[in-house]
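For this view, one protein chain was removed and the others were kept in their places.
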Amino acid sequence: MLQVRALRCARGGVPVLDGVSFDVKAGEALILRGPNGVGKTTLLRTLAGLQPALDGTVEYPGATGAYASHADGIKTALTVTENLTFWAQVYGRDVPGSVYAAFDLDALRTRAAGTLSAGQKRRLGLARLGVIGRSVLFLDEPTVSLDGFSVRMFADWMRDVHLAGGGCAVIATHIDLGLDAPALDLTPYVAQPDADGGADEAFL
Amino acid sequence: MSIWEYANPKRFMDWTAPVMRVAFAVAAACLVVGLIWGFFFTPDETRQGSTVKIIYLHVPSALMAINAWFMMLVTSLVWLVRRHHVSALAARAAGPIGLAMTVIALITGAIWGSPMWGTYWAWDPRLTSFLILFLFYLGYIALWAAIEDADTAADLTSVLCLVGSVFAILSRYAVNFWNQGLHQGASLSLDKEENVADVFYIPLLICIAGFVALFVALVLLRTRTEIRARRTAALIARSQRA
């Protein structure tokens, strides 16, 4: 479903990763690992199309990708339902009723998002993934500020709803989600300091 | 060999060094000859007296103020289309020079306006247009200065230059619409009727040539400085990574 071939990507004009290649099939997830600064966020942003790749190809069916980062894009002045409805409408869909239960938001529906705790906000941010109906997800540290219970809840949704429904995901995370998914360590792909394509290349 | 190869920073440094020296020499020669000829060896004009002699600074600087923006527009487009770093840096280099030319044109205009119109400043369309151009230069330079990442700054300032050019032209016509001016007609045009008399014309042309050469030389000088600064930053960044 997702094919990445010989991808080279840069952060701030400096190549950080080079030669990244992998496949993710429908119903599978891939966990990205590596120390801080190795380029996990850069890779995910490149996969999602937010920044151009220096070289290589990324292929997945059109209009199926979605990106989620530490910043949830939650509007604090809107209620939980309003936040989710907005994203559903942007993607031309309805909010499935099951999503509230899946992310334990049932009791919070009419609360303004600004009054939620950090973990609750995070669950709301993840619930967005449940309403937009995209099958190829690029998730950057989805479990930050979640407690163990919520992490399992997210992993259950990922396994039983998203992957079982034929979706796939690339997830950068430091913790064990409890998913039966292969991990890809990015350390071997760190770009050589003189890799082609950097912004300063012409001046060196 | 493609013309674009001259835009490679290293090649650019090689071929611009002699060109810049020649441009400085031409500028110095033309300005010395043109200004001395203009100031001391032309007759006083019948109506305006000796005040007219400021034309030798006013007209060339005004011309270069506009041409500098036009050059920034072209180099910005080249950067957006072909992504030659030197092009973006040349646009950056031209900004403060264009600003200086605009200021010279405004100040000489005010000095000239004082005896002619009885006031240093009038909201004459052409003066006003230059004041607006001054503001455009300020915004452009400020945007360059505000952004840390070099390529992002080049991209954003290029788009600003494009949009700004359209609005600068709109402002020019809007200002004309708003106030009919005191300004005398064009000093130089293909239409001979309006031209200044021949005695003033030749030293004026020499001064304009001098300003063009000065502009070329200064842009090359500043572009070379920008390239060196960029190269220094690139080398520092590389040594920190290694």
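Note that the chains take the letters A and B in the order they are written out, and that residue 1 is the start of every chain.
The rule is short, and it goes like this: a residue touches a chain if its C-beta (ideal position, glycine included) is under 8 Å from a C-beta of that chain, and two chains touch if they have at least 3 such contacts.
The rule is simple: contacts and distances are computed from a predicted model.
Participant: Name the chain not shown, per its UniProt record: "Heme exporter protein B", "Cytochrome d ubiquinol oxidase subunit II", "Lactate dehydrogenase" or "Branched-chain amino acid ABC transporter permease"?
Facilitator: "Heme exporter protein B"
Participant: Touching the hidden chain in the complete assembly: which of A:55, A:72, A:104 or A:201 does that?
Facilitator: Considering the complete complex, A:72 is the one touching the chain left out.
Participant: In the full complex, which bits of chain B touch the chain not displayed? Write them out.
Facilitator: 132, 135-136, 138-139, 142-143, 146-147, 152, 155-156, 159-160, 162-164, 167, 170-171, 173-175, 177-178
Participant: Tell me where the left-out chain touches chain A, residue by residue.
Facilitator: 48-52, 63, 65-78, 82, 85-87, 89-92, 128, 132
Criterion: only the chains that are shown with their structure count from here on.
Participant: Suppose each chain is reduced to the average of its Cα coordinates; what separation in Å results between chain A and chain B?
Facilitator: The separation of the two C-alpha centroids amounts to 49 Å.
Participant: Would you mind writing out the residues of chain A in touch with chain B in their complex?
Facilitator: Touching chain B from chain A are residues 12-14, 193-194, 199-200, 202-204.
Participant: Going by the contact rule set out above, which residues of chain B touch chain A in the complex?
Facilitator: 8-9, 85, 149-151, 227, 230-231, 233-235, 237-238, 241-242
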